[in-house]
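The other protein chains are all here in position, but one chain of the complex has been omitted.
By written order: A and B. Residues from 1 in each chain.
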Amino acid sequence: MKFAIALYSAAHAPSSRRALLFAQAVLADGHEIVRLFFYQDGVYSASNNIVTPQDEQDITRQWREFVSQHQLDGVVCIAAALRRGVLNSEEAARYQRSAVNLDAPWALSGLGQLHDAIQDADRLICFGGP
Amino acid sequence: MSTLHVLSHSPFTDSRLDSCLRICGAEDAILLCGDGAYGLQNAALQGKGVKVFVLAEDSQARNLPLPDWADSVDYPGFVQLCVDYDKVNTWL
């Protein structure tokens, strides 16, 4: 079965870890993930500027490794990301900001990518809140 | 058409569970996770006739006993519920 997974919470929210473990279980069970779409505060789960204490789970790193390892399509909503200061090098240059906190495997794109994933998938599963 | 409703807010501080129960269809089910697992302690869920699941790690973390009206699922079980129900409505 084809899954689209949307995340609406930052990496420190339990729901971000829950989404990651769910996504891992989806692939382990032989299903397909057509796209991960990070919206609203979910854009923070893709930030590479998060510094996690050594004795705690580094969820943003785990997300990055998971997406890279399985070559998934990881899309971060550009409008939500700009509003929250999550920028790749291109956007940082465009808006003359000093910090870049988003890079591969994540791609910035629009809400059309969420709708496109919904059309392609058999199930849309959203994660957010606590 | 059946819907799996996913709740992660505590029903004692939040109205999502009440709203969910109001619009829950006869074929629907509820999956409690995160602080939503505290719903196991909530009388509102009992005897509603709606199927209730809880994410095992969240009831274990909170030391919540599993009542006889709820079933526990792990992550593979969560995935299977998403397959079994026609759609998933997470109350973000």
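As a convention for this text, a residue touches a chain if its C-beta (ideal position, glycine included) is under 8 Å from a C-beta of that chain, and two chains touch if they have at least 3 such contacts.
Operating definition for what follows: contacts and distances are computed from a predicted model.
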### Query
Name the absent chain by its UniProt protein name; which of "ABC transporter substrate-binding protein", "Peptide/nickel transport system permease protein", "tRNA 2-thiouridine synthesizing protein C" or "Aspartate carbamoyltransferase" is it?
"tRNA 2-thiouridine synthesizing protein C"
## Note on the structure
Answer key for A:I59, A:L108 or A:L124 versus the chain not shown reads A:L124
### Query
Where the complex has a chain not shown, which of B:Y38, B:F53 or B:W91 is the residue touching it?
B:W91
### Query
Residues of subunit A in contact with the chain that isn't shown?
6, 8, 39-40, 79-80, 83, 110-112, 114-115, 118-119, 123-124, 126
### Summary
Residue positions on subunit B contacting the omitted chain are 1, 3, 15, 19, 22-25, 28, 87-92
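The criterion applied here is as follows: only the chains that are shown with their structure count from here on.
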### Query
Per the centroid of Cα atoms for each chain, what is the distance between subunit A and subunit B, given in Å?
25
### Summary
Residue set of subunit B touching subunit A in the complex reads 8-9, 33-35, 55, 75-76, 78-80, 82-83, 87-88, 90-92
### Task
In the complex, go through subunit A and note every residue touching subunit B.
1, 3, 8, 14-15, 18, 21-22, 24-26, 28-29, 31, 123-130
